[in-house]
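We show some of the complex, not the whole, and keep each chain where it was.
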């Protein structure tokens, strides 16, 4: 028996429109035995930073052979391209708008440009369907499209550091209103160098202790911890940090070491 | 190996309730090997026009043998009926409230009335499950229910035309706030007859050029194009047309030809 091809989606199509329906229909027409996993269709329109953040956290959990479709800001240019590449036995398909460079940086694996007939109505559905069929039927991956020399590179705001300080920012507010920053554990520990720290944000008293779990402090108290993705997160135990602390995406946070 | 039966859903059940869960459970109990595709559950309550618009755009993309369930405004009458019919090797199931006539008009294929035991709790789940099991197991389609002489017909607002003008209206705002009208390419080209045109809406300067892609104009500029469904659409390049132009469902648009 053939296993179903797993295909995940990260898009900004929302839940009210017919675009995802058309895409799924086209894929099932090309390759019937497909198992769709909708990661999210609620990426903010055009927000490739948020899309890459979700993809980065998710793709590793999936089994080898999974295809990840990231479809955000497809119409970024009149010379738009769709690309496919393979990393750690997983496949990635999406527009060449820099979204994947936010995860893989300069280390992008060999990348192929998918053919698109822009004369067709809503042609991206056929681009995706054909590429999935190619992979799912075990064809030679290198023949999925023409090799692409150079993919679009994008960079995101990185934390600014010196010997005594990290200046970072909030990059994601999750469903529970936890505030996730762009400071990861590796950077934090390296600059910290076993010293004490004080995490400042807005005009609140600094957080001076690293928690392991949300329930390490009393209900309603503010804490910080490294989340499952290894990013520094500011949270309120059993509460909604973003509203309570008025802490939003792009707000600055500062960690002093002493 | 038997292929999974593909079943799509277009409903107004939303995402917070247990109704869809009951329906999917009942279907899986009747026919275990089913692959659900949720097109949308966010149709406005009772809005069969919006539901038919989504279905019309989507069904053609799916492979032969797909079953499309449209479940909107089920409780339209004490004499409600559920119906099933087949068109282009695809199956359609839903209430007989005119929803399908908005797509197929007077050309409805032979239609069958599904049996319903209204004494059962939430009986529609059993109606759907039984009909799907009938189709999925390859039984004679004509025995799915009693032939129905006449289905409920509904009509929607059509554009008004004369030799110099089309008066239409906005029928859908999509996720990107593009404004989709009830004027299709065929009608437009027929009345246009190779003349120049000016598309008026609200108090804005008219659009006098037809674009092929969103990026044909500068960022922030207004444009019109025929979308993937062949409908005339008013959009703003990289922007949210509905908010920016204050253009909403049912608003009138006027195309003059000269």
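For clarity, chains are labelled A and B in written order, and residue numbers in each chain start from 1.
The rule we apply is simple: a contact is a pair of C-beta atoms (placed from the backbone, for glycine too) under 8 Å apart; a residue touches a chain by one contact, two chains touch by 3 or more.
Because the structure is a prediction, the values reported are computed rather than measured.
Enquirer: If you could, jot down how many copies the complete complex is built from here, 2 of which are displayed.
Expert: In total, this homomeric complex is built from 3 copies.
Methods note: only the chains that are shown with their structure count from here on.
Enquirer: Counting only Cα atoms for the centres, state how far chain A is from chain B in Å.
Expert: That gives a centre separation of 32 Å.
Enquirer: Contact residues on chain B for chain A in the complex?
Expert: Residues 1, 3-4, 6, 8, 15, 35, 37, 39-42, 53-54, 57-63, 66, 174-176, 213-216, 227-230, 238, 240.
Enquirer: Would you tell me which residues of chain A are touching chain B in their complex?
Expert: Interface residues on chain A, with respect to chain B: 1-2, 12-26, 28-29, 32-33, 35-36, 45-46, 75-78, 118, 121-122, 125.
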